[in-house]
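Below: one structure, written as C-alpha coordinates.
A protein chain is absent from this complex, but the other protein chains hold their places.
And then chain A:
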(Lines give C-alpha, C1' and ligand atoms only; values in the text may rest on other atoms or scores of the structure.)
Protein backbone atom coordinates (compact mmCIF):
# COMPACT_ATOMS: atom_id res chain seq x y z
CA UNK A 1 0.00 0.00 0.00
CA UNK A 2 1.32 3.45 -0.88
CA UNK A 3 1.98 6.10 1.73
CA UNK A 4 -1.02 8.05 0.41
CA UNK A 5 -3.38 5.07 0.68
CA UNK A 6 -2.02 4.18 4.14
CA UNK A 7 -2.47 7.72 5.40
CA UNK A 8 -6.06 8.06 4.19
CA UNK A 9 -6.90 4.61 5.58
CA UNK A 10 -5.46 5.55 8.97
CA UNK A 11 -7.41 8.82 9.02
CA UNK A 12 -10.58 6.95 8.18
CA UNK A 13 -9.96 4.82 11.26
CA UNK A 14 -9.57 8.03 13.26
CA UNK A 15 -12.82 9.25 11.79
CA UNK A 16 -11.55 12.49 10.36
CA UNK A 17 -10.37 14.00 7.11
CA UNK A 18 -6.87 15.06 6.12
CA UNK A 19 -5.30 18.48 6.42
CA UNK A 20 -3.06 19.06 3.43
CA UNK A 21 -0.93 22.20 3.65
CA UNK A 22 1.07 23.56 0.73
CA UNK A 23 4.42 25.21 0.58
CA UNK A 24 6.41 26.46 -2.38
CA UNK A 25 9.92 25.06 -2.82
CA UNK A 26 12.67 27.53 -1.86
CA UNK A 27 10.16 30.15 -0.73
CA UNK A 28 11.73 32.40 0.44
CA UNK A 29 14.92 30.31 0.48
CA UNK A 30 15.96 26.65 0.46
CA UNK A 31 16.65 26.28 4.18
CA UNK A 32 13.50 28.05 5.37
CA UNK A 33 11.27 25.99 3.11
CA UNK A 34 13.05 22.80 4.22
CA UNK A 35 12.65 23.75 7.89
CA UNK A 36 8.99 24.49 7.26
CA UNK A 37 8.50 21.18 5.47
CA UNK A 38 10.11 19.29 8.35
CA UNK A 39 8.04 21.09 10.97
CA UNK A 40 4.70 20.61 9.20
CA UNK A 41 3.82 17.05 10.33
CA UNK A 42 4.26 17.94 13.99
CA UNK A 43 2.05 21.00 13.43
CA UNK A 44 -0.74 18.86 12.04
CA UNK A 45 -0.07 18.21 8.36
CA UNK A 46 -1.42 14.83 7.27
CA UNK A 47 -0.15 15.05 3.71
CA UNK A 48 2.00 17.84 2.26
CA UNK A 49 1.93 19.47 -1.14
CA UNK A 50 5.10 21.11 -2.37
CA UNK A 51 4.81 23.60 -5.20
CA UNK A 52 7.32 23.33 -8.02
CA UNK A 53 7.88 26.97 -8.98
CA UNK A 54 7.13 27.85 -12.60
CA UNK A 55 7.63 31.17 -14.33
CA UNK A 56 4.09 31.22 -15.77
CA UNK A 57 1.64 29.70 -13.29
CA UNK A 58 -1.48 30.53 -15.29
CA UNK A 59 -3.93 28.68 -13.00
CA UNK A 60 -2.69 30.42 -9.87
CA UNK A 61 -3.73 33.59 -8.15
CA UNK A 62 -1.41 36.39 -7.03
CA UNK A 63 -0.34 34.75 -3.75
CA UNK A 64 1.05 31.58 -5.33
CA UNK A 65 2.44 33.57 -8.27
CA UNK A 66 4.51 35.64 -5.86
CA UNK A 67 5.59 32.56 -3.91
CA UNK A 68 6.74 30.91 -7.13
CA UNK A 69 8.65 34.01 -8.07
CA UNK A 70 10.40 34.09 -4.68
CA UNK A 71 11.21 30.41 -5.02
CA UNK A 72 12.72 30.86 -8.45
CA UNK A 73 14.68 33.86 -7.27
CA UNK A 74 16.09 31.72 -4.48
CA UNK A 75 17.23 29.12 -7.00
CA UNK A 76 14.43 26.55 -6.93
CA UNK A 77 15.05 23.74 -9.42
CA UNK A 78 13.80 20.16 -9.50
CA UNK A 79 17.13 18.78 -8.15
CA UNK A 80 16.92 21.23 -5.22
CA UNK A 81 13.35 20.15 -4.63
CA UNK A 82 14.33 16.46 -4.60
CA UNK A 83 17.07 17.35 -2.12
CA UNK A 84 14.41 18.86 0.15
CA UNK A 85 12.24 15.76 -0.01
CA UNK A 86 15.22 13.46 0.60
CA UNK A 87 16.18 15.42 3.67
CA UNK A 88 12.57 15.33 4.89
CA UNK A 89 12.40 11.57 4.40
CA UNK A 90 15.37 11.08 6.74
CA UNK A 91 13.09 12.05 9.59
CA UNK A 92 9.62 11.16 8.30
CA UNK A 93 8.80 8.05 6.34
CA UNK A 94 5.01 8.26 6.72
CA UNK A 95 3.72 11.66 5.64
CA UNK A 96 2.91 11.58 1.94
CA UNK A 97 4.53 14.23 -0.23
CA UNK A 98 2.78 15.45 -3.35
CA UNK A 99 4.46 17.70 -5.88
CA UNK A 100 2.24 20.24 -7.56
CA UNK A 101 3.15 22.31 -10.56
CA UNK A 102 3.18 22.72 -14.31
CA UNK A 103 4.36 20.41 -17.04
CA UNK A 104 7.12 22.40 -18.73
CA UNK A 105 9.84 22.17 -16.05
CA UNK A 106 9.16 18.41 -15.85
CA UNK A 107 9.49 17.96 -19.60
CA UNK A 108 12.68 20.01 -19.59
CA UNK A 109 14.07 17.69 -16.89
CA UNK A 110 12.86 14.65 -18.81
CA UNK A 111 9.68 12.80 -17.86
CA UNK A 112 11.33 9.42 -17.19
CA UNK A 113 14.18 10.86 -15.20
CA UNK A 114 11.76 13.07 -13.29
CA UNK A 115 9.59 10.15 -12.21
CA UNK A 116 12.58 8.01 -11.22
CA UNK A 117 14.28 10.82 -9.28
CA UNK A 118 11.09 12.03 -7.61
CA UNK A 119 10.27 8.55 -6.44
CA UNK A 120 13.82 7.92 -5.22
CA UNK A 121 13.67 11.16 -3.24
CA UNK A 122 10.51 9.99 -1.49
CA UNK A 123 7.76 11.73 -3.45
CA UNK A 124 4.40 9.92 -3.50
CA UNK A 125 2.18 11.76 -5.93
CA UNK A 126 2.02 14.40 -8.65
CA UNK A 127 -0.50 17.10 -9.42
CA UNK A 128 0.27 18.61 -12.79
CA UNK A 129 -2.12 21.46 -13.25
CA UNK A 130 -1.85 21.89 -17.01
CA UNK A 131 -1.88 18.19 -17.87
CA UNK A 132 -5.48 17.07 -18.42
CA UNK A 133 -6.06 13.34 -18.95
CA UNK A 134 -6.05 13.87 -22.72
CA UNK A 135 -2.41 14.94 -22.56
CA UNK A 136 -1.27 12.64 -19.76
CA UNK A 137 -0.26 9.68 -21.95
CA UNK A 138 3.51 10.24 -21.86
CA UNK A 139 3.51 10.61 -18.07
CA UNK A 140 1.35 7.62 -17.17
CA UNK A 141 3.79 4.78 -17.81
CA UNK A 142 6.85 6.32 -16.17
CA UNK A 143 4.82 7.50 -13.15
CA UNK A 144 3.28 4.10 -12.63
CA UNK A 145 6.64 2.35 -13.03
CA UNK A 146 8.10 4.65 -10.40
CA UNK A 147 5.17 4.10 -8.04
CA UNK A 148 3.97 7.69 -8.24
CA UNK A 149 0.27 8.48 -8.09
CA UNK A 150 -1.02 10.95 -10.65
CA UNK A 151 -3.59 12.92 -8.70
CA UNK A 152 -6.42 13.96 -10.97
CA UNK A 153 -8.18 17.29 -10.74
CA UNK A 154 -11.95 17.55 -10.98
CA UNK A 155 -13.60 20.94 -11.42
CA UNK A 156 -17.18 22.12 -11.06
CA UNK A 157 -17.21 22.25 -14.86
CA UNK A 158 -16.32 18.56 -15.22
CA UNK A 159 -19.52 16.88 -16.42
CA UNK A 160 -20.48 13.25 -15.83
CA UNK A 161 -19.04 11.99 -19.10
CA UNK A 162 -15.73 13.68 -18.45
CA UNK A 163 -15.74 12.49 -14.88
CA UNK A 164 -15.29 8.92 -16.14
CA UNK A 165 -12.43 9.93 -18.39
CA UNK A 166 -10.70 11.94 -15.69
CA UNK A 167 -11.00 9.17 -13.11
CA UNK A 168 -9.98 6.45 -15.52
CA UNK A 169 -6.28 6.50 -14.62
CA UNK A 170 -6.63 8.32 -11.30
CA UNK A 171 -4.78 6.99 -8.29
CA UNK A 172 -3.87 8.16 -4.79
CA UNK A 173 -6.69 10.58 -4.22
CA UNK A 174 -8.85 12.93 -6.26
CA UNK A 175 -8.44 16.68 -6.00
CA UNK A 176 -11.68 18.62 -6.26
CA UNK A 177 -11.09 22.18 -7.43
CA UNK A 178 -14.00 23.69 -5.56
CA UNK A 179 -14.43 26.90 -7.52
CA UNK A 180 -14.22 27.96 -11.12
CA UNK A 181 -11.31 30.31 -10.74
CA UNK A 182 -7.68 30.59 -9.79
CA UNK A 183 -6.09 29.64 -6.48
CA UNK A 184 -6.57 31.77 -3.40
CA UNK A 185 -9.39 33.94 -4.63
CA UNK A 186 -12.97 33.07 -3.81
CA UNK A 187 -14.32 30.20 -1.75
CA UNK A 188 -17.06 27.65 -2.32
CA UNK A 189 -19.87 27.51 0.21
CA UNK A 190 -20.59 24.41 2.26
CA UNK A 191 -23.81 23.99 0.29
CA UNK A 192 -21.88 24.04 -2.99
CA UNK A 193 -19.48 21.43 -1.68
CA UNK A 194 -22.23 19.22 -0.27
CA UNK A 195 -23.99 19.38 -3.61
CA UNK A 196 -20.86 18.58 -5.60
CA UNK A 197 -19.44 15.66 -3.64
CA UNK A 198 -22.01 12.88 -4.11
CA UNK A 199 -21.52 12.97 -7.88
CA UNK A 200 -17.77 12.43 -7.50
CA UNK A 201 -18.22 9.85 -4.72
CA UNK A 202 -20.45 7.85 -6.99
CA UNK A 203 -17.74 7.78 -9.63
CA UNK A 204 -14.71 6.78 -7.53
CA UNK A 205 -13.62 4.90 -4.43
CA UNK A 206 -10.56 7.09 -4.05
CA UNK A 207 -10.41 9.63 -1.23
CA UNK A 208 -11.38 13.15 -2.28
CA UNK A 209 -9.57 16.28 -1.17
CA UNK A 210 -10.97 19.76 -1.69
CA UNK A 211 -8.76 22.66 -2.64
CA UNK A 212 -8.87 26.28 -3.94
CA UNK A 213 -10.31 28.92 -1.61
CA UNK A 214 -9.94 27.15 1.74
CA UNK A 215 -8.49 29.73 4.11
CA UNK A 216 -9.94 29.55 7.61
CA UNK A 217 -9.91 26.78 10.24
CA UNK A 218 -13.72 26.62 9.89
CA UNK A 219 -13.52 26.15 6.14
CA UNK A 220 -10.81 23.52 6.51
CA UNK A 221 -12.80 21.65 9.13
CA UNK A 222 -15.94 21.71 7.08
CA UNK A 223 -14.25 20.70 3.81
CA UNK A 224 -12.37 17.87 5.51
CA UNK A 225 -15.70 16.54 6.76
CA UNK A 226 -17.65 16.94 3.56
CA UNK A 227 -14.81 15.29 1.64
CA UNK A 228 -11.77 13.35 2.90
CA UNK A 229 -9.27 16.16 3.02
CA UNK A 230 -8.74 19.89 2.74
CA UNK A 231 -5.88 21.60 0.95
CA UNK A 232 -4.76 24.97 2.28
CA UNK A 233 -2.25 26.84 0.15
CA UNK A 234 -2.65 30.55 -0.51
CA UNK A 235 -3.70 31.34 3.08
CA UNK A 236 -0.45 29.85 4.42
CA UNK A 237 1.69 31.45 1.73
CA UNK A 238 0.08 34.83 2.40
CA UNK A 239 1.02 34.49 6.07
CA UNK A 240 4.56 33.58 5.11
CA UNK A 241 4.79 36.55 2.75
CA UNK A 242 3.67 38.93 5.49
CA UNK A 243 6.60 37.93 7.73
CA UNK A 244 9.30 38.60 5.13
CA UNK A 245 11.55 41.63 5.32
CA UNK A 246 11.46 44.28 2.58
CA UNK A 247 14.00 42.32 0.54
CA UNK A 248 11.74 39.25 0.77
CA UNK A 249 14.03 37.35 3.13
CA UNK A 250 12.83 35.22 6.04
CA UNK A 251 12.66 36.78 9.49
CA UNK A 252 12.54 35.13 12.93
CA UNK A 253 8.75 35.23 12.78
CA UNK A 254 8.44 33.40 9.45
CA UNK A 255 8.34 29.79 10.63
CA UNK A 256 6.42 30.41 13.87
CA UNK A 257 3.72 32.40 12.07
CA UNK A 258 3.06 29.78 9.41
CA UNK A 259 3.20 26.92 11.90
CA UNK A 260 0.83 28.66 14.32
CA UNK A 261 -1.69 29.04 11.53
CA UNK A 262 -1.19 25.42 10.54
CA UNK A 263 -1.83 24.32 14.15
CA UNK A 264 -5.07 26.29 14.21
CA UNK A 265 -6.18 24.65 10.98
CA UNK A 266 -5.19 21.22 12.33
CA UNK A 267 -7.03 21.76 15.60
CA UNK A 268 -10.21 22.61 13.70
CA UNK A 269 -9.89 19.58 11.43
CA UNK A 270 -9.38 17.33 14.48
CA UNK A 271 -12.09 18.89 16.64
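Quick notes on this structure:
Note that a contact is a pair of C-beta atoms (placed from the backbone, for glycine too) under 8 Å apart; a residue touches a chain by one contact, two chains touch by 3 or more; residues count from 1.
We adopt the following convention: contacts and distances are computed from a predicted model.
This complex has a chain not shown, and the name its UniProt record holds, of "Tryptophan synthase beta chain", "Ring-1,2-phenylacetyl-CoA epoxidase subunit PaaA", "(Fe-S)-binding protein" or "NADH-quinone oxidoreductase subunit K", is "Tryptophan synthase beta chain".
Checked against the full complex, the candidates A:54, A:82 or A:173 give a single residue touching the omitted chain, namely A:54.
Checked against the full complex, the one of A:43, A:67, A:85 or A:106 touching the unshown chain is A:106.
Within the complete assembly, A:166 is the residue of A:11, A:26 or A:166 that touches the hidden chain. Check A:72, A:116, A:203 or A:244 against the missing chain and you find that the one touching it is A:72. Interface residues of chain A facing the missing partner chain: 54-61, 65, 72, 77-78, 102-109, 129-132, 134-135, 152-159, 162, 166, 177, 180-182, 185-186.
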